[in-house]
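Yeah, one chain of the complex is gone here, protein chain that is, but the others are all in their spots.
Chains: A and B, in written order; residue numbering restarts at 1 for each.
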Amino acid sequence: MQRSAGYEALRFGLILLFVALTLIPTLWMVSMAFKPIAEWSATGSDLTWWPKNPTWDNFAFIFGQSSSELIVSLDRTAGRPILASLLSASFGTVIAMVAGTTAAYGLSRFGSGANLPLALIQLRLFPPMAVMIPVMIMWAFLGLTDTWWGLALIYGIVTLPFAFWLMKTFFDDMPREIEDAALVEGCSRFRVFVKITLPMMRPALASSALFVFILNWSDYLIALLLTTRDWVTIPVYMASLSSSMTGQLYGAKAALGLIAAVPPVIMGIAIQKHLVRGLTFGALKE
Amino acid sequence: MNTIADITDTVQKTPADRPNDEGHLGLWLSLPAQLLVLFIAVFPILMQIYISLTDWSPLDGIGWWRAWELWNSFANYTDLAQDNRFWSALLRTLLVMVVCVPVEFLLGLGLAVLFVDEFPGRRFLYSVLLIPMMVVPAVAGYMFFMLFQSGGPINDILAFFVGQPVKIAWLSDPDLALIAVMVADIWQWTPLMFLILLAGLVGVPEDQQRAATLLGASWWRRFITIVLPRMKTIMIIALAIRVIENFKIFDTLFIMTGGGPGVATETISVYIYKVTQQELIWGYVAAIALAILITLSIVSAYAIRHVSSPEADT
Partner (left out) sequence: MSNNAHVSRRRFLTKAAQTTALVGLAAPFYLKPGRVFAADSLAEGMVGGPTGFAGAERYQYGPDTPEGRAIEAIRALKAAGKAPTRIVLGLSDGSIGQITQPFPAGAPSVKDLWEKETGITLDIVGVPNGQEFTKVMQDISTKGGAFDIYAVEWNRLGDLAETGGIANLDEYVAEHKPEWDDPERGYVGGAQGVSLLNNYRGSTYGVSLDGDFQTWNHRTDLFGDPEEQKAFEDKHGYALKPPKTWKEHDEIAAFFHRPDDGLIGCTDLRNQGWGYTNWYQRYVSTASPNQFLFSDDGQPLINSDSGVMATEEYVKSLAHHSPDAISWGWPEQYGNFANAGAAMTCAFSNLPKFLDNAANDGSKVTGKVGSHLPPGRMHDDKLVSRTVLWLNLSASVSSQSEHPEACYLLLQWLGSSRIYSWMTANPGGYFDPFQLSNFSDELVRQTYHDYHMDVVRESVRRTVPTINYPGATAFHNALDENLVGALTGSMSAQEAMANTERSWKRISRRVGEDKLVEAIQANKAAWPDLTD
């Protein structure tokens, strides 16, 4: 379409403005992660935008390699919380995907579980904080408090709606001819599901799973209430990155934040196309 | 286009005329999801109903199952009706929603319009713009805490434009703190609106627009009369998602201000968190939770019926 040069200039100007606004906080975190302790102070007259003496110390520090700059030592390194986040988010994804995929297939092909769409929307609607008291009591009773599998279970439940809706639209879109052909050949329905349908859906499964993983990985509130020591996740652990010697360990926090941002950013970019469907509970088709 | 109307459609569908073994298989397939839903719904709801009728608090030194010893009938619910802090937290939550969601929507829509035509670097910049929504909200909270310090980067940027030092104490002032947490929310979630609305915008068929152009319609007119009506459903979905998620706002806000100063940024989730963790009046928390559950169910049932009415469907 033909447009005036003035419009194009305005358009690019606006796009660059948006990009700048988006990037400022992100770049601040990146820059902070590489700043030595002397430059952390966010409240000084000597505020710096870019590290004058860039360093890897913050990263080394959170993994227990104390550096010359950071004179505090960490008894609990970030390794374990990263493991906790990985395990709980991954297995939470497995739970949500298994339950969501099978239920979506059941509804899409056989109309069973007709109550699920509404029930799952309500599940997503409700603020988790308001049910945390009974959940804390249940989890303690079942011995699930402060375990990665206990976290994985609740994550699986909380993200089930997204897994379900995503997979349901994929199943709805999928042509049934191939399945029908296999049925004519004499395969059982279940065999068709496992041997034919699921392999065909591999890309859809992968992108849904990545999407659910990002949601699980982002949680703060649930982990804050359901973990105490062994399986504290990254966002909860971040609160302990402060010390009486130096105050808040901003650099260490930023370094860990950067590490925490890597998996979702990479995955998010990888599944951009499918993100929209997940976020709209699959209501938008390509 | 698939809409929420489908939800109600499927609800009404019955698998009556399917072969029996398929029906069984279907039930088995939906069993895990059903069990998970029951698991998270039955006990919590029953327990909350029970303790919401009592004065029970973990400070009383008796287990929750013995809460009947502290029976208070509906006192928690009548207290709730008069609890100013609850109502102002609710109003504040709605205020945040009423400001954030439209701003996110308009910015997202504007960005989507800027991005709908191809230009060099479009794909790359598109990815860049999505970064904020992938930053873990808790991390975003720590970042914005630093950014909004009075000697921090945001004031530094403002000073650059104003031409003199700016020392606004964002997080120590009740009004500014609310603005600060809204800025953080808008920063993080405008990309989501952008993502969804751009997908919707790209989906509008070009032939109609071309026809209108030939008839001499201005860009603006085409946008209003052809593009926007076509995007109605997707816009409703985008707005609905943000309304739902924004209502639960907690992570970023809690780390930035802890609901403070005072109660200046105390939203519903933060209020419930504080009552749960600090005041420990759990019978009362249960009453709040149930009140919210019932309200949300009514609102959502109404919304689904309304949205899925034929004339709203395109």
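The working rule: a contact is a pair of C-beta atoms (placed from the backbone, for glycine too) under 8 Å apart; a residue touches a chain by one contact, two chains touch by 3 or more.
Keep in mind that this is a model prediction, so the values were computed, not measured.
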Subject >> Contacting the left-out chain in the complete assembly, out of B:T54, B:T93 or B:Q149 >> reply: B:Q149
Original post:
Which subunit B residues would touch the chain omitted from the figure, given the whole complex?
Top reply: 58-64, 145, 149-150, 165, 167-169, 171-174, 177, 257-258, 260-264, 277-280, 282
Subject >> Hidden partner chain, residues of subunit A it touches >> reply: 37-38, 41, 43-46, 64-66, 68-77, 80, 136-137, 139-141, 145-146, 225, 228-229, 236, 239-249
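Basically, only the chains that are shown with their structure count from here on.
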Subject >> subunit A contact footprint on subunit B (complex, rising order) >> reply: 1-4, 6-7, 10-15, 18, 21-23, 25-34, 36-37, 39-41, 43-44, 47-48, 64, 107, 110-111, 114-115, 117, 119, 125-140, 142-144, 146-147, 149-153, 156-157, 187, 191-192, 195-196, 199-200, 203, 213, 233-234, 237-238, 241, 244, 247-248, 250-251, 254-255, 268-269, 272-273, 276, 282, 285-286, 288-289, 292-293, 296-297, 300, 304
Subject >> Contact set on subunit A toward subunit B in their complex >> reply: 1, 11-12, 14-15, 18-19, 21-26, 28-29, 32, 42-45, 47, 49, 95, 98-100, 102-103, 105-107, 109-135, 137-138, 154, 156-157, 160, 164, 169, 172, 189-190, 193, 214, 217-218, 220-221, 234-235, 238, 250, 253-254, 256-257, 260-261, 264-265, 268-269, 272, 275-276, 279-286
